[in-house]
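Read the structure below first, then the notes.
Apart from one protein chain that is not included, each protein chain of the complex appears where it belongs.
A and B label the chains in the order they appear, each numbered from 1.
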Amino acid sequence: MHQQFNFLIEVLGTISFAMSGSFAAMQKRLDPFGVLIIAFVTSVGGGTVRDLLLDVPVFWMTDMLTCSLIFFTCLFSMIFKSIERNFKVTLFIFDSFGLGLFTIIGIQKGLSVGLHPLICLTLGTITGCFGGIIRDILLNRIPLIFRKEIYATACIIGGGIFLLMTKYSGWSYTLVQISTILLIVVIRTLAVKYHWQIPKFYDDGSHGEA
Amino acid sequence: MHQQFNFLIEVLGTISFAMSGSFAAMQKRLDPFGVLIIAFVTSVGGGTVRDLLLDVPVFWMTDMLTCSLIFFTCLFSMIFKSIERNFKVTLFIFDSFGLGLFTIIGIQKGLSVGLHPLICLTLGTITGCFGGIIRDILLNRIPLIFRKEIYATACIIGGGIFLLMTKYSGWSYTLVQISTILLIVVIRTLAVKYHWQIPKFYDDGSHGEA
Partner (left out) sequence: MHQQFNFLIEVLGTISFAMSGSFAAMQKRLDPFGVLIIAFVTSVGGGTVRDLLLDVPVFWMTDMLTCSLIFFTCLFSMIFKSIERNFKVTLFIFDSFGLGLFTIIGIQKGLSVGLHPLICLTLGTITGCFGGIIRDILLNRIPLIFRKEIYATACIIGGGIFLLMTKYSGWSYTLVQISTILLIVVIRTLAVKYHWQIPKFYDDGSHGEA
């Protein structure tokens, strides 16, 4: 059941990240191949950077399922362009679940090769967030992650609690996993619903371009 | 002859991508070292990402020819700055040939390690297009590939036909190679000449920043 649970959410995560990439690209009025490329990098970007850093085979290179999922999701998004409006909440939930599981997967991959927990937390954050960062760089906007939402913050908090619970809680692994993914989803949802923001640093006009 | 043909076009491709990088950088008024760096990443960027993904040695690290070619092309472009105007068509042809061959080289590298054809097509597109994408990111403009030209599209169509013909046509390998490279060149040329565009998605103003 544990494997199947992982598999299910990974599929949903891939689909939702591909959708988020497709919609962002259509909004910037790219042509269909451009949309496909953006959907692809949004979905696999984080895991690719993680695998390059770990020097393990890049996960999508031998895995036709991921590529097919992205292709059909992208096609679906282009055909039913208007779903974005109607399913905005659904999309947001998918995206948050994807973020949660991708973070946990990144941490697990790091732990499995014996890295220090804090490095694993970094890898988890990279897996969850870099796809979106690369998407925003390609579309030439300031990575959204750095602006509006509690995004990386949810990864870091959820991942940290995952690491602590794995070590100290005595709960079963699957339970720890499910709770931390849910925690990440809840943090993001509450943050967006109630406009939580971490205080930012305001420019007091005193420094030039460093 | 097959080897020499590959070699010849690879040299022309490297030169033309280095030129395209140099001119883009001079247009943005970078200093000579900036121009050299942009020429370098434009020319080797795609192949570098491909080699990192495949986990094989990065091709230019042990190959002084590529580096020398880029250096002298860049020097030449800076000295004869005005050639861009006079040789615009020549440059465009070179660039298209480079695109074609780099795409085919990427596909071949993928096939040689036994990857699925669709993954190989992805690698081919990355090899052909990522140099230009990185150039545009560094120069802070929206990757041109996503805006005006049938660029990635030509890669994907040409590469797809290359894969089909390799498997089903019964033609000699060199012939398949030459025809698909020519096909990519022809698609791009016609697209630019007759202002072909793939229909884009227009923003109907209904979604905010997703």
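Observations, loosely collected:
Note that a contact is a pair of C-beta atoms (placed from the backbone, for glycine too) under 8 Å apart; a residue touches a chain by one contact, two chains touch by 3 or more.
This one's a predicted model, so the numbers in the text were calculated from it and none came from an experiment.
Contact with the chain that does not appear here is found for just one residue of B:75, B:111, B:137 or B:182, B:137.
Note on the undisplayed chain: of the listed residues B:52, B:113 or B:190, the one touching it is B:52. Touching residues on chain A toward the chain that is not drawn are 52-55, 115-116, 118-119, 122, 125, 133, 137, 140-143, 145-147, 152-153, 156, 197-203, 206-207, 209-210.
Residue-level contact of chain B with the missing chain is found at 20, 23-35, 37-38, 40, 48, 52, 55, 57-58, 60-62, 64, 67, 78, 81-82, 84-85, 137-140, 144, 148.
In the analysis below, only the chains that are shown with their structure count from here on.
Centre-to-centre, using mean CA coordinates, chain A is 30 Å away from chain B.
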